[in-house]
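With one protein chain withheld, the remaining protein chains of the complex are depicted in position.
== chain A ==
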Amino acid sequence: MIKNITLGQYFPGDSVMHRMDPRMKFLLTLALIVLIFCVRTVYGYAAVVAVLLLAILLSRISVKYVLKGIKPLWFILVFTFILNIFFITEGEVLLEWWIFRITEGGLIKAVNIAVRLVLLVSITTVLTLTTSPMEITDALERLLKPLTVLHFPAHEMALMMSIALRFIPTLVDETDRIMKAQTARGASFDSGGLIKRAKGMVPILVPLFVSAFKRADELALAMESRCYHGGKNRTRMKVMHMSFRDFVALGIVAGVTVFICFGF
C-alpha cells in the first residue's frame, strides 16, 4: 500500500563507485557541494557536470534513474526560479509587461540557482544510490572520531543513526500491515476532509506506536543481555580501506577544484 518509499534509496551493485571507500565518497560529495556554490562560469559548471556524469557512468546506474531523485524537487525548482526571475532587477531589461520586469541579471541568477539545485541533488543522489545507509553511518563515525577528544559522542551518534535507519524499513512494513488490516475492517485513508483524514490516522498510529515502543524495549533488552556498552575498544568486522581508486577520485575532484578556484 505504501509504494516507492525511496528513503536512503540504495541501489545494490558492485561497480567501482560502490566499492569506493564510503569515507572518501562522503568527503568528496561534501567538497563537490561546496564547489557548486563557488562556480561562476559555464566552464565551471561543465567541469562539475563532467565529474557527475563520470560518477554515474562508473556506478552503472542509468542517468534516468538518478534524475528521478529530482522529481520531488520540481516545485521548489520552479518556485525559486520564478522568485529570482521577477524579484532581482539588475542589468539590462529584457522584457517588460505591466508590473513584471525580467532583467538579464535576474534571468542569470534564476538559471544559476536552478542548475545548482539540480546538481546538488544529483550529486547526493549518486552518493546514497551507491552507498548503503550502514556504510554511510560507519563512514560518519570514523570521520567524527577525532571529535571524541572534545567529548563528542561519535559512536553513540552513529549507533543512533544506524538504529534509526535499520528500523525505517521495519516500520514501513509495519505501517503497511496495519493499514491493510484496518482497510480490511473498512477504514479508508484517502477520503473525506482534513479533519476526517487526520482522525482516520488514529487506527494506524496507535498500533504503530505500541509496536515501536515494544520493539525499542526488546532491542534494548537484547543489547543489554549481550553486555553492550558503547564503542570503547571495539573492533570492526569490516574495516574500511582507502585504495587506489579512492585516490584517483580525490585527484579528479582536486583537479576540478583548482580549475574552478583559479580562473573559472
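In this section, a residue touches a chain if its C-beta (ideal position, glycine included) is under 8 Å from a C-beta of that chain, and two chains touch if they have at least 3 such contacts; residues count from 1.
Just so it is clear, contacts and distances are computed from a predicted model.
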item: Identity of the absent chain, which is to be given by its UniProt protein name, from "Replication restart DNA helicase PriA", "DNA-directed DNA polymerase", "Energy-coupling factor transporter ATP-binding protein EcfA2" or "Stage III sporulation protein AC"; value: "Energy-coupling factor transporter ATP-binding protein EcfA2"
item: Touch with the omitted chain, as defined above, among A:71, A:151, A:185 or A:229; value: A:185
item: Hidden partner interface residues of chain A, rising order; value: 1, 11-12, 174, 177-178, 180-188, 202-203, 205-207, 210-211
